[in-house]
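Have a look at this one.
Right, chain A next:
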Amino acid sequence: MSTEFTPIFLFLLVAVAIALSMMIASAVLGPHKRTKVKQMPYESGMNPFGDARQRFDVRYYLIAIVFLLFDVELLFLYPWAVAQWSGGVPAATSAPAGSTLGPVGIPAEFRSLVFWEIQFFIVILAAALAYAWKKGVFEWR
Partner candidate 1 sequence: MNPQIAYESVQQTLRILIPELIVLAAGVAMMTASPFFRWPRRTWCAIGAGALTAALLALLAVSGLQTDMYAAVALNDSLGFYGRLVVLLSGLILLALAHDEPADDTAGEFFGAFLMINAGAMLVMTANELVFLFVGLELVSMPTYMLLYLSRRTSTTQETATKYFYLSIFSSGLLLYGLAFLYGVAGVSNLKALATLSWHLPSIPHPQLGLVAVVFVLAGLCFRVAAVPFHFYAPDVYQGSPTVLAALLSWVPKGVGFVAMVRALTAVISVKGPDDPLVQKAVMISWVVAAATMILGNTLALLQNNLKRLLAYSAIAHAGYLMIGVTVAFANGPKSGYVYYGCESIFFYLVAYALMTLGAFGVIIGLRTAGRDVETVEDLAGLGFTQPLPALALAICLLSLSGIPPLAGFWGKFEIFASAFAASLGDNSGPFILLAVIGVLNAAVGAYYYLRIVVTMYLRPARQTVVPRGGWPVALAVGACASLSLILGLFPGPIVRASRAAALAAVDHSPPSRPQVIVRSGPSPSHSTKIPWVQN
Partner candidate 2 sequence: MATLLAITVLLPLLGSLVLILAPRLDRSAARNIALGCTLATMAFSLILLASFRTGVLTPQFAFEPQAGTYGLRWLARPDIRFAFGLDGLSLWLFLLTALLMITAVMSSWEAISERAPLYYAFLLALETGLLGLFASLDVVLFYIFFEFTLIPLFFLIGLWGGPERQRASIMFFLYTLAGSLLTLLGVIALVVVHYRYSPANVLTFSIPELTRGLATLPWPRWHEVGSWSSPQVLIFLLLLAGFAIKVPMFPFHTWLPLAHVEAPTAGSIILAGVLLKVGSYGLLRFNMGMTPLGAVSLFPLLATLAVIGIIYGALVALAQTDMKRLVAYSSVSHMGFVVLGMFALNSTGLDGSVIQMVNHGLTTGALFACVGVLYERYHTREMSEVGGIWNRLPILAFFFILSALGSAALPGLNGFVGEFPILVGMFSESRRAAVLGGTGMILGACYLLWMILKVVFGPLREPAADHEHAGDGNDHAAVRPVGWHEIAGLAPLMALIVLIGVVPGPFLDRIRPSSGEIDKNLQSQRGSSTVAVATTTIPLPNITAAPRNALKAPQGKRR
């Protein structure tokens, strides 16, 4: 079974093998001296205090999720902003076979459609923000 995926599988295999062999080697070959200090959890060199399993406030997660939403939104918006007006060359002549869009940007026919789609997307996100705001996600009581 030789396919063009074979190198990838081989690569995976080798990567896992190297990682495993290193861990095993260090566990087998390395010196072990268990002292009290070495058994302590690592907390930047200070003596640890309190419980390691400290809880975060649940509101923190909500805010983190909302932040994540807008963070990822940027991931969509940035390529769009670059591609929206940068076309000009008809896509079909330069695009490789099989792909709809060439590397040169959004074809002229699609520009207004894509523009409004993105606006719609932003509106939905804004609605979600309004929803979260009204629900009191940002109030730290």
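Candidates were picked such that all candidates are chains of the complex that A comes from, given by their letters.
Operating definition for what follows: a contact is a pair of C-beta atoms (placed from the backbone, for glycine too) under 8 Å apart; a residue touches a chain by one contact, two chains touch by 3 or more; residues count from 1.
Computed from a predicted structure; not experimentally measured.
S.K.: So which of these touches chain A in the complex, 1 or 2?
M.R.: 1
S.K.: Any idea which chain A residues touch candidate 1 in the complex?
M.R.: 1, 3-4, 90-92, 97-98, 100, 107-110, 113, 124, 127-128, 130-131, 134-135
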